[in-house]
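Missing here: one protein chain of the complex. Every other protein chain is in place.
Each chain carries a letter (A, B and C) given by its place in the written order, and its residues are counted from 1.
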Amino acid sequence: MGIVLGPNRYGKAETRVVRVRRDGDVHHIRDLNVGISLSGDMDEAHLTGDNAAVLPTDSQKNTVFAFAREHGIGEIEEFALLLARHFTGSQPTIRHARVEVEEYAWSRVPSSSGHSFVRSGTEVRTALVHSEGTGGAESVVSGLKDLVVLNSTGSEFHGFIQDEYTTLQPTRDRILATAVTARWRHRVPGGGGYGASFAAARRCLLEAFAETHSLSLQQTLYQMGRRVLEEREELCEVRLAMPNKHHFLVDLSPFGLDNDNEVFFAADRPYGLIEGTVLDDAAPAAPDAWN
Amino acid sequence: MGIVLGPNRYGKAETRVVRVRRDGDVHHIRDLNVGISLSGDMDEAHLTGDNAAVLPTDSQKNTVFAFAREHGIGEIEEFALLLARHFTGSQPTIRHARVEVEEYAWSRVPSSSGHSFVRSGTEVRTALVHSEGTGGAESVVSGLKDLVVLNSTGSEFHGFIQDEYTTLQPTRDRILATAVTARWRHRVPGGGGYGASFAAARRCLLEAFAETHSLSLQQTLYQMGRRVLEEREELCEVRLAMPNKHHFLVDLSPFGLDNDNEVFFAADRPYGLIEGTVLDDAAPAAPDAWN
Amino acid sequence: MGIVLGPNRYGKAETRVVRVRRDGDVHHIRDLNVGISLSGDMDEAHLTGDNAAVLPTDSQKNTVFAFAREHGIGEIEEFALLLARHFTGSQPTIRHARVEVEEYAWSRVPSSSGHSFVRSGTEVRTALVHSEGTGGAESVVSGLKDLVVLNSTGSEFHGFIQDEYTTLQPTRDRILATAVTARWRHRVPGGGGYGASFAAARRCLLEAFAETHSLSLQQTLYQMGRRVLEEREELCEVRLAMPNKHHFLVDLSPFGLDNDNEVFFAADRPYGLIEGTVLDDAAPAAPDAWN
Partner (left out) sequence: MGIVLGPNRYGKAETRVVRVRRDGDVHHIRDLNVGISLSGDMDEAHLTGDNAAVLPTDSQKNTVFAFAREHGIGEIEEFALLLARHFTGSQPTIRHARVEVEEYAWSRVPSSSGHSFVRSGTEVRTALVHSEGTGGAESVVSGLKDLVVLNSTGSEFHGFIQDEYTTLQPTRDRILATAVTARWRHRVPGGGGYGASFAAARRCLLEAFAETHSLSLQQTLYQMGRRVLEEREELCEVRLAMPNKHHFLVDLSPFGLDNDNEVFFAADRPYGLIEGTVLDDAAPAAPDAWN
């Protein structure tokens, strides 16, 4: 037996950068949370504490701010790629860069002011980019999280396994609610058009959720992923994680009341958790950097 | 010295009720979090454990669900009043009822489905109602929380005290950002019109935030409260709590870059916290139940 | 009707200060979260944006750090008093200072190292101090929060009101669990001895929780407050907030299993919430600054 160093990475997490762009009196803002994770020839830092190969995480943070000023912030996929390529391109010891970005949405306050904004939506747009430097592999994954959706009908669940611990009754009509985390991989990294692609993929997810008469949350998940791939040829893989946010019908019979799918208790824990991938069978292999 | 029981109250917190109302194939949903706090002749429960005066918190929860079925859910102020009056009106030992409601916003998924919804906005609508039963005092407070707003210019801060621990530089242009918690008291409890009143008060808050050229967050706060009272005669008091969500201009000079109010670091802690009340000087005295 | 400014205050929240004290190779650390809230002659800041009476919250933060260096950090009540008196004593426009401190507990890593620590306990020690300056009123409140305790037997609940919405069954044996938030007021502000007083009050709370055969959570709450006052004559009032963290007995009969108070489901929401005060009837009036 020999004890060795295995896979490792390091970086700066959660750099919160806000950029204001001025168009006369009309301002535009972008509000990001950037996470950087680098790996490469870092054995000595672990084995002896020699940091000659280590770019400080503080410098990574500075780079985020400086790049926001030097290059502006375009689509978050582009900003993430710019950062990832910078780290692998400028430091020979850094072989892989993984950059994650969250973007928070703001809309304008209805007012004559061109510089007043209100946070809109609970959902967050995400990007996850991986680069191995010039000539190396790259990947671009777009996505969203905390997209909370609910169908008040059009959902059934029956025909499942009945084992000795099963007490759940089959149902032909239930509430189906979830908080969607979705990530979709672009066929060609760096192809651009990310803004339109995101809007379309998001619309596909919502429409498929709304239009699928659901026999299981798995079926809804699959239809959501499939819809994205059918409509967006620039994408080749969709990964979804969807908690089943249970809404239990309250038994009102002790109070002499019926309850025809009208009053529900929204429960927190435990919850079902459905995770699945839908992909083009000709898609290039997925990079490790997803994890 | 004699040890005695002082003020006390009890109740069920965070009952999460969702109600679906059907209008043919078009559904409507309401999503509430209800907190109940009751007080009255509860000395024996504390002193001897005799619960003869105690309505179980479990029964309070049941009442929320049963009332959602029996009475539907109108404006949250009305639902809260209905509950508060029920508890004081039906149990002689319960002298005061305080009911808080949070409402989460949903909008329709753009689709032909009439039963598909998506959570909209980070902000939460609130109601806080107090009732002492038939003939007793009542109060109705409406509000919102987590309304996150930002002005990217139009905010100054200077002319402040300079003591020996002051290093802050005066500024003529900064980002002003906050997460508004606001509560406003109705002049006449139970007067109705809560939906329109809420929408108007929220609009006043946003407009005053956007339109006030700010010399201090205190000034903005005051203008926001004042605007609500000026425009809404049914309201007599506004209480606001506004954290100063600091956005610090990043010093990019080490990298040979200027930064003309363009790139900011959004900080978490510590933060300024500004709290204030604006009221009609002829307003009836505020009830303890606010706290 | 005239619109006027009502009660207001401002300050710096959540300044996180850590102080290391060296005793040769043996180090000592203190880890605090400090919140400051000041009020006084602040009308102009609200009405016109004139900040001449305003000590910036940034200066308040600096004061926390500077005082940690100049004065060290004694008991948190003393550190809070030092800060509160400084603000009211040094700025004539500041009439009231309210300082809250949370302290996080660390213990030593079992090792020969004198400088290695591990966070211990989920509970947080608290202090809440109020000062109106030289000759003015002062108050000192000590406390704790997130003290999570559980009795696996010795708790009953029966004899309660049975209204039309009551389905709860009386019980002679249940789990009683809560997360205690407790605050106790000192009879004489600035009397010192806070460390020993805290340890004793905490012990009283735990012992009374453990030793009270409970007929209601209210009874347990009262006994806990009473025990503190009986044993600690320097204290004159105890305020407690205790959520009833419900542990529901799981019905295992569908699986042919009994469940004699053995397997429970720990629920999150909704929960009962019991709040109460126990005080010496000769205690001086409580200051508003508690809220």
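The definition used in the following text is that a residue touches a chain if its C-beta (ideal position, glycine included) is under 8 Å from a C-beta of that chain, and two chains touch if they have at least 3 such contacts.
Fair warning: this is a prediction, and the values are worked out from it, not measured in the lab.
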| query | Among the chains present, which touch the one that was left out? | reply | A, B, C
| query | Per the definition of touch given earlier, which of A:120, A:216 or A:259 contacts the omitted chain? | reply | A:216
| message | Applying the definition given at the start, please give the residues of subunit A touching the unseen chain. | response | 1-16, 35, 37, 42, 45-59, 61-63, 66, 90-91, 93, 156-161, 163, 165-168, 214-216, 218-219, 221-222, 226, 229-230, 237, 243-244, 269-282, 291
| request: Quickly run down the residues of subunit C that touch the omitted chain. | output: 16-21, 27, 29, 31, 62, 65-66, 68-70, 106, 109-113, 115-123, 147-154, 175, 203, 206-207, 209-211, 247, 250, 252, 254-255, 257, 259, 261-268
| What is the set of subunit B residues that contact the non-displayed chain in the whole complex? | 164-165, 167, 254-255, 268-269
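The definition used in the following text is that only the chains that are shown with their structure count from here on.
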| message | Thinking of each chain as a vertex joined to the chains it touches, would you call that graph a line, ring, star, complete, or other? | response | complete
| task | Between subunit A and subunit B, tell me the centre distance in angstrom, where each centre is the average of that chain's C-alpha atoms. | result | 31
| Junction residues of subunit B, two or more chains touched | 16, 62, 66
